[in-house]
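Everything on this sheet refers to the single structure shown next.
One protein chain is absent from this view; the other protein chains keep their places.
The letters A and B name the chains in turn, as written, and every chain counts its residues from 1.
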Amino acid sequence: MPGADPGPVRARAVAVTGLGAVSPLGWGLGSLWDGLRSGRTAIGRFDRFDHSGHRTHIAAQVDLAAEPARLRGKPLRLSLADRFAVAAAREAVAQATIDVDRCRERTGVYFGTSTGGMLETEAYLEALFTAMSGRGRPPAASLLASQQNNGPGDAVARDLGIGGPVQTVSAACASGAMAIGDAVRAVRRGEVDVAIAGGSDSLCRLTYAGFNALRAVDERPCRPFRGNRAGLSLGEGAGALILEPLGRVLARGARPLALATGEAASCDAHHMTSPHPEGFGAAEAIRGALADARLDPSEIDFVNAHGTGTPLNDAAECMALVTVFGDRAPDLPVTSTKALVGHLLGSAGALEAVATILCLLNREVHPMPDDGASDPGIRLRLVLGRPLRLARARHALSTSLAFGGANAALVFTRHGDRNPGR
Amino acid sequence: MTETPAIRSRIKHLLVDALHLEGLAPSAIADDAPLFGEGLGLDSVDALELVVALEKEFAIRIQSHEVGKEAFVSVSALAAFIEGRLATAGNARAGS
Partner (left out) sequence: MEIGTLDAETVITGLGTIGPCGHGREPLAAALVAGKAVVAEVNRGAGLHREGGARLAALVGERDVSRWVAPADARRMSFPSKLAVAAARMALAEAGIDVTEAGGPRTGVYLSTTFGTSLFTERLLRQILLEGAEAAQPFYFSECVANAPAAQLAIAIGARGPNVTLTQRESGPLLAVARGAQAVREGCVDRAFAGTVEELTPLLHALLDRFGALARADGALAEMPRPFDRRRDGFLAGEGATLLVLEREDAARARGARVLARVGWSGAAFDATASVSDWGDGQAPLAAALRAGLDLVPDGAAGVAAIVSGASGTRRGDRLEARVLRAAWGEIPLPPVLVPKAVVGEYGGGILTSGLLALEGAPFGPTPGFAEPDPEVGVAPHAGGALQIPSRVLLTGLASGGAAGWLVLERVS
């Protein structure tokens, strides 16, 4: 049977062979890593839409002027979230040196998003409501095209000519991580030889106003785990990973960047917007991912936390980390990519997975800005100001804890001791 | 100065309407009964929903740090808080 591998499904190691990113720090991995290392936040002024009537006025937005060459072919009616996804996927496929032509039916796409083409839907509806009240003509229906949540994943599949399974997960802030988890399992079970996994979301008024209605947005750039944290910051972008069975990667002479060794998902089943205060569901997901990776907590070298900067999330997540890591927790380096790029919602888990792997490859944990007071209740080893050089950079944990209580955790492992650089 | 009983009544109606407390008559809500946790058992999202409704109803602004705190303990506390906010707004207008 094509793609089958002898031995139990779970034993099949899954390699990450390509990464791609579009973020407020720039288009591509290079600008992402440079920005992450710098520890300077990209959260600030933005003009994705008119936010004068909103409660806050900052976000982390992608610089559209820096978008690389537009997509070839006929106008594809892509949303911004679609464009981010396609760019990230293309970068990842290129890095992995995948020849899609030769494995179309054995390649799948597993993507996550929270709002898909909502930004474009808002523009359409605004024009429609205006027209309905007698001012102006109704907008063209074609603008409605890519406006559901399957948009980004489908756009990636269409752009690359994929023939295998394509699915989009939409589980709010855990979407990207869950999509990667799904892809890991799909590769393990032999459903595909190549999985393009990731997430994408753009800023939009719905989430900006919505999180503000929950008074969950900080007027200043978010300060995850810090004492004066006052809420999250929103961001946009996409992250993509290429996953393949390790055996196949080595057989074709390609180089694994890392291994995706563990994944797990759980649900708080507690409350729609607040996490379980003791982080039970998060702890379960973390423990599940460690067990899946066959690792003891003591083997994790750093954590890329969900770390949104809301008082409740960070406290609950800290409790979850303390629950799992026990006495080690105060020494465990913890960072949150959200401090630099904001909360990318459906693509957060994916972009943060990319960031986590970059940290592993470079043997350093990217910092968060060192501003503000510390929180005496958060006894974790936060990486602040400057990158933290790691004596040991073998295994890393990335967590995503969502609205609605869905939690996902991923474990990545360096492959070999060589540093392939960037 | 607006009369407190009228404000209390408006708040009770707002609670029932905005928070979809079907089957609860506004008059059945005691002035000093706890709103959150026990008593009516409202939670953080109810508090935020209530804030949006109060801001619209009374044309006031409620700061994030005020939400769910002492002013929100009971209908009486809320009424006093809103009265104070309206008086401040009134003074500001009178003074300008």
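A few points about this structure:
By our rule, contacts are C-beta pairs under 8 Å (C-beta built on N, C-alpha and C of every residue); 3 or more make two chains touch, one makes a residue touch a chain.
If you're wondering where the values come from, they're calculated on a predicted model, not measured in any experiment.
The chain not shown here makes contact, within the complete complex, with A, B. Contact with the chain that does not appear here is found for just one residue of A:I43, A:L80, A:C103 or A:V166, A:V166.
Within the whole complex, the absent chain has one touching residue among A:I43, A:V93 or A:L214, and that is A:L214. Remark: the residues of chain A touching the chain excluded from display are 1, 4, 9, 51, 53-55, 76-78, 104-105, 108-109, 113-114, 116, 121-122, 125-126, 128-129, 132, 138, 141, 144-146, 148-151, 154-155, 157-158, 160-172, 178, 182, 185, 189-191, 205-206, 208-214, 265-273, 281, 284, 402-406. In the full complex, the hidden chain is touched by chain B at residues 19-23, 45, 48-49, 52, 55-56.
Everything below uses one rule, namely that only the chains that are shown with their structure count from here on.
Averaged C-alpha coordinates give centres for chain A and chain B that are 40 Å from one another.
The touching residues of chain A, counted against chain B in their complex, run 213-215, 230, 271-274. Residue ranges of chain B in contact with chain A, taken from their complex: 43-45, 48, 51-52, 64, 67.
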